[in-house]
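A single protein chain has been removed from this complex, and every other one stays in its place.
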């Protein structure tokens, strides 16, 4: 259960700013499916719009990294933050963008390894080598 | 300052298991530079060996993801865990593997955005959409 | 499911130190409802008493911050720690203390933004400006 | 040391999009001081602009919460994420907006208490009470 | 629901490398029960093998710390990382190794207290005393 109501399509259509964002999500993704995060954010149309514009600008526009790499990074952050919904939604998105089981397994191994060496470094309080300075 | 001593080259050479790992780090990386995490782990040769073997097996072997993508994922996890040393060392490693300023900026934007939407989702306690199920 | 049993009212009444805390929770909150965290902590009467005394002392006593502000801070920490139960209980508490939907939306936006800039700062390893020193 | 160069005023003035943001920071804050986070973000003018617009829109505009409350929430998140720079900069900002030592001490107590009860709840895996449902 | 399929015994038996690990888990633990983490990792036999070898080498071999102490440390980390599954599985493991209710309550109190003082220290940005240097 959520701490805010999740807006249905009927409720979303009744608020022009929400309808505009939902329409843009559907057009950008070429799919009728609007997932739950947007239905929760729709309680505050300004927050919905600002969040969607960032997601669209960063994740759905051509840039320096390819779309699948972006999703892998998103999964890595979401898992490290322990966000269950986010791990689910971005793993599904990565699959939709072509992530193979071998790539998924390698991602899991890297994120797990990084968590381990992060912990070892923090326990030892290793000082930064001067060679790493910009 | 570290919570364990960082072994010098002379100290490392005196312990055969440590010397073997340091030699392999230098051979694998084609560089004489052995950074501080290994000098800290060298206090426990078994932990040093097990950690290096994982790093070598996952990060320095051909696999399903290219070497730069792996480093970007490592930075994403390290930043999310707040490991300063790890952010420094893997940002340097990513640069050495060809990360451009544009790719670095895009990585930063994605990791920042994911942190924001992770937080929004957790605050709203959004339930997982059935469409995301395997 | 919990990793410890949750004490029913009958079980709580049978342990004098637990009964005393449950009675004080009900009297302080002017409500018969004792939520699950206290039923779990009741397995260790000393931990139950020490935790309740802190919560009462910090959250239910007049101080330098008003009661709603305290709950907003509590939600911010709970979301950042990813504690689902805590987000639920303190969001309900904030609503009971008058949090409006507009305040809730603004809280969500601030906590999300802070998570994003925290991440950007950590990725860049920004040094503290001397102007921020006490 | 940062993982990216921090732009000086001279370097910032040479890039029109960066100059525009720095000018707006100075005008909005009525101060000549531009702190280090903006000098790091200036390496990517688009990220700088998007981040500043969010900070300005959420933190420097009139809304449902007063400016000091917003800073307290920002400190709570930054401390929970372990972002040293962010704790420093927003504690300074809160002081500039009138935070008293008593309010600071109370904030510290609440954030510490929330961290403790978050941990207790997670260790016990307490299920959400049905009364907390929206 | 998981983001990867959980392999049944029949599916596991069909993959020789997976069967070998499952057999070793059963032999090492003297129990027929193979819990879900291994059924998820079995999607990548190499990751399954590497993870099990570490768990076996660190948790199921005689060393400098007794088996129960190791499980208490595992619970402490899992709770702090907010990993629900891990808290459940290692609390069950600690009970199987003799953890008493009094020890569990003391563990909970210490982990909660550490979370609180960690937060206070981070909010105050306390500098390390020179006396703590190695």
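Letters are used for the chains, namely A, B, C, D and E, taken in the order the chains are written, and counting of residues starts over at 1 for each.
Following the convention adopted for this analysis, a residue touches a chain if its C-beta (ideal position, glycine included) is under 8 Å from a C-beta of that chain, and two chains touch if they have at least 3 such contacts.
This is a predicted model, so every value here is computed, not measured.
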{"item": "Neighbouring displayed chains - absent chain, whole complex", "value": "A, B, C, D, E"}
{"item": "Option from D:3, D:54, D:91 or D:117 whose C-beta touches the chain left out", "value": "D:91"}
{"item": "Option from E:4, E:20 or E:46 whose C-beta touches the chain left out", "value": "E:4"}
{"item": "Missing-partner contacts on subunit A, residue numbers", "value": "75, 79-80, 82, 84, 87-88, 91, 107-108, 111-120, 122-125"}
{"item": "Absent-chain interface as seen on subunit C, which is shown", "value": "1-5, 50, 54, 57, 128, 133-134"}
{"item": "Hidden partner chain, residues of subunit E it touches", "value": "1-4, 6, 33, 35-37, 40-41, 47, 51, 54-55, 58-59, 63-65, 69-70, 72-74, 76-78, 80-81, 83-86, 88-89, 91-92, 100, 102-103, 105-107, 109-111, 113-129, 131-132"}
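Just so we're on the same page, only the chains that are shown with their structure count from here on.
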{"item": "Geometric centre distance via CA averages, subunit E-subunit D, whole Å", "value": "35"}
{"item": "Subunit A: positions in contact with at least two other chains", "value": "1-4, 47, 50-51, 54, 77, 81-83, 88, 91, 102, 105, 109, 119, 128"}
{"item": "Contact graph of the chains (line, ring, star, complete, other)", "value": "complete"}
